[in-house]
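The complex is shown incomplete by one protein chain, all other protein chains being positioned as in the whole.
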Amino acid sequence: MAWMSWTLPTALFFIGIAVILVGMTTWQILSPCVERRGFLPLATTRGDRLFIGLLSSAFIHLAFVALTDVNIAVATALCAFWMIILMRWG
Amino acid sequence: MQTKVENNKAWFLVLPVFLIVAFSAIIPLMTVVNYSVQDIFDPYTRYFVGTEWFKQVMLDSRLHEALLRQFLYSFTILAIEVPLGICVALMMPTKGRGASLSLILVAIPLLIPWNVVGTIWQIFGRADIGLFGAFMSGIGVDYNYASDPTDAWLTVVLMDVWHWTPLVALLCYSGLRAIPEVYYQAARIDQASRWAVFRYIQLPKLTNVLIIGVLLRFMDSFMIYTEPFVLTGGGPGSSTTFLSQSLVQQAIGQFDLGPAAAFSLVYFLIILLVCWVFYTTIMNMQKDK
């Protein structure tokens, strides 16, 4: 595994993703969700909104890194906020 | 479309695919993420640098140019290949021996290894030994793909059109073949013009396959590497250096693991976004049916 050059932050990142996936699956088993339409221009399930949220968060982070010198934590906080809005009303 | 049965045991059928693709996709992707936040000299001498490489990559003007060139290239070839492909598909006979023959002949360029495609055009475009190059200088055009950026660009586009129009053509052809004869008969009775037949009978049937075609062509042209690498090596200058080439240059040529990995991730995110847009469109269209 040495060649994979693990670091603590990336390990935490992937563990986080894995936890989210497991959590979403359990949630789906416990209470299956139906497709619905929120403020996004297409009908989405919970999983779709999660994907849209993660992908847009990635782009938001990139934009922050490229365009500003603000600490990355600010971007992360903003994304968390965005994710909540998206999951609830998207 | 018939309704599907809910059955989570189906996961067992998908598991082998998941494992085999995950081995080749997830492990390398994780590694790329790890590389992207570190300055790596060898597996034991490495430093955590945070988002520095991302900043560098996002602000690198060479990469901006490569990205711009990439988009320009992808849109150029789409603008040529899609209409041309439709025309060729309309001309191909649908029945009899001619159908099989033209199908096989048209498909040939798709079956040639990509570096051989590069080689073919490398030879074909040279003024001293190639037909196309000789023809161009014969009609008085000063053509040299190895030294003139415009010519190099033209040759790469021409090569791609030659190589991949058949894919669009065959996609459309299969779409056209799925139109029942009754539709044409109705059109004949209505004395519909050729254009009306195309616009109201053939084109609607083609939209589905065309989206797949545009998706495949956009994605494949977005990762084009081998053909221009063999033909021009990305030059002259960097006029035909596309994203994959810059990436390989950085990763293998200069062995800058960190920046190359950050670049890979940005590249991958763009691909993911485009891919998702297309996928959602295709799926929604199938749902509407």
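By letter and in written order, the chains are A and B; residue numbering begins at 1 in each of them.
As a convention for this text, contacts are C-beta pairs under 8 Å (C-beta built on N, C-alpha and C of every residue); 3 or more make two chains touch, one makes a residue touch a chain.
The rule is short, and it goes like this: contacts and distances are computed from a predicted model.
Colleague: I want to check something: the complex is missing a chain, and I'd like its UniProt protein name from "Probable glycine dehydrogenase (decarboxylating) subunit 1", "Surface layer protein", "Malonate decarboxylase acyl carrier protein" or "Sugar ABC transporter permease".
Modeller: Missing chain, per its UniProt entry: "Sugar ABC transporter permease".
Colleague: List the shown chains that the missing chain touches in the full complex.
Modeller: If we consider the entire complex, the absent chain touches A, B.
Colleague: In the full complex, which residues of subunit B touch the absent chain?
Modeller: Within subunit B, the residues that touch the unshown chain are 1-2, 4-11, 13-14, 16-18, 20-21, 23-25, 27-29, 31-32, 35, 87-88, 90-93, 100, 102-116, 119-121, 123-124, 128-132, 134, 162, 166-167, 170-171, 173-175, 177-178, 188, 191, 194, 208-209, 212, 219, 222-223, 225-226, 243-244, 247-248, 251-252, 257, 260-261, 264, 267-268, 271-272, 275-276, 279, 283.
Colleague: Pick out the residues on subunit A that sit against the missing chain.
Modeller: 3-4, 25, 28-29, 45, 47-48, 51
Here, only the chains that are shown with their structure count from here on.
Colleague: List the centre-to-centre spacing of subunit A and subunit B in whole Å, with centres computed as mean CA coordinates.
Modeller: Going by mean C-alpha positions, subunit A sits 29 Å from subunit B.
Colleague: For the complex, give me every residue of subunit A touching subunit B.
Modeller: Listed in rising order, the residues are 2-7, 9-10, 13-14, 42, 51, 55, 58-59, 62, 65-66, 72.
Colleague: Mind pulling up the subunit B residues that touch subunit A in the complex?
Modeller: 27, 30-31, 33-35, 37-38, 40, 43-44, 46, 48, 50-51, 54-55, 58-59, 266, 269, 272-273, 276, 280, 284
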